[in-house]
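Of the protein chains in this complex, all but one are displayed in their positions.
Moving on to subunit A:
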């Protein structure tokens, strides 16, 4: 076996909490078990803390098959039941084309072109992210 360019991810995907939003960044190829674990981790974190939104950044993901599509729509459905919105951000064009041809349009899944847009869509307190000299003149 030759060494693969991107090593597959096994175990836990980090779930970061930024204010009331969970940020999950997926990279490379995921094991099925890792994707299912992620679903569980998001559910537990969303239930434990006052989370209003979940952003899943797919910009580093090269393929989404029907299994991964199911995980994404299950996460969206689950977080809705836990009073939070899920937004999938940064899907690559080739992945989107393939999903449509596969027959997976994932209705009910909110999308954004990138993480920043996703946060804006969620109305997240971007002020919670300290940025030099940004919000100084605007907020009283």
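We adopt the following convention: contacts are C-beta pairs under 8 Å (C-beta built on N, C-alpha and C of every residue); 3 or more make two chains touch, one makes a residue touch a chain; residues count from 1.
Just so it is clear, contacts and distances are computed from a predicted model.
Asks: Can you match the unshown chain of the complex to its UniProt protein name from these: "Anti-sigma regulatory factor", "Glycosyltransferase family 2 protein", "2-aminoethylphosphonate ABC transporter permease" or "AzlD domain-containing protein"?
Replies: Listed in its UniProt record, the absent chain's protein name reads "Anti-sigma regulatory factor".
Asks: For a quick check of understanding: of A:22, A:78 or A:104, which residue touches the chain that isn't displayed?
Replies: Spelled out, the listed residue whose C-beta touches the missing chain is A:104.
Asks: Who touches the missing chain here, A:63, A:77 or A:113?
Replies: A:63
Asks: Identify the residues of subunit A touching the omitted chain, counting contacts across the whole complex.
Replies: Counting only subunit A, the missing chain is touched by 1-2, 4-6, 8, 29, 31-33, 62-67, 69-70, 92-95, 97-98, 101-104.
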